[in-house]
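One structure, as structure tokens, below. Some questions next.
In this view, the complex is presented without one of its protein chains, the others remaining in place.
Here is chain A:
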Amino acid sequence: MTTATDTPARATSGQLATFRLDGDLYGVEVEHVQEVLRSQVLTRVPLAPPAVAGLINLRGQVVTAIELRERLGRPPRPAGTDAVVIVVRLHGEAVSLLVDSIADVVDVDATDFEAPPDTLDGQARELIRGAYKLDGTLLLALDVQKAVGA
């Protein structure tokens, strides 16, 4: 969680699992991703922070689901569309992220990396490590640690 350890990771090459959220393309490091699931039954948690969408039964394991739209300050997902669940594993604990849809695994190169665009607003800016300039689109690299620290 410390920024000191985050800094060298800022411009890395490697593989990112990408997903779409409110029209934008985001990516998380492939090694964090445990699995991707279709929409799941959520058990709501009263009094939890708004980004906590609920709890998921992942083969007998109880996993917290984070609504990434809420985390990134985006409008709620339109009614009638199901979220896709990305299960990430951090420090041995599984947490899941709710996103709009899953996309490809992309090889990224450190030379394409840039700091987050200044236009990003405050809340989202903290969760975005930066952007990889891909052909015709920008891939926003999500800081998973911060994203699940709701």
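What we mean here is this: contacts are C-beta pairs under 8 Å (C-beta built on N, C-alpha and C of every residue); 3 or more make two chains touch, one makes a residue touch a chain; residues count from 1.
In this text, contacts and distances are computed from a predicted model.
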Name per UniProt, for the chain absent here [options: "Carbon-monoxide dehydrogenase medium subunit", "Cytochrome c oxidase subunit 3 family protein", "Peptide/nickel transport system permease protein" or "histidine kinase"]: "histidine kinase"
Contact residue for the chain not shown (choose from A:Pro46, A:Gly122 or A:Gly136): A:Pro46
Selected residue (touches chain absent from view) among A:Ile56, A:Leu127 or A:Val144: A:Ile56
Residues in chain A touching the chain absent from view: 41, 43-49, 52, 54-57, 60-62, 64, 93, 95, 149-150
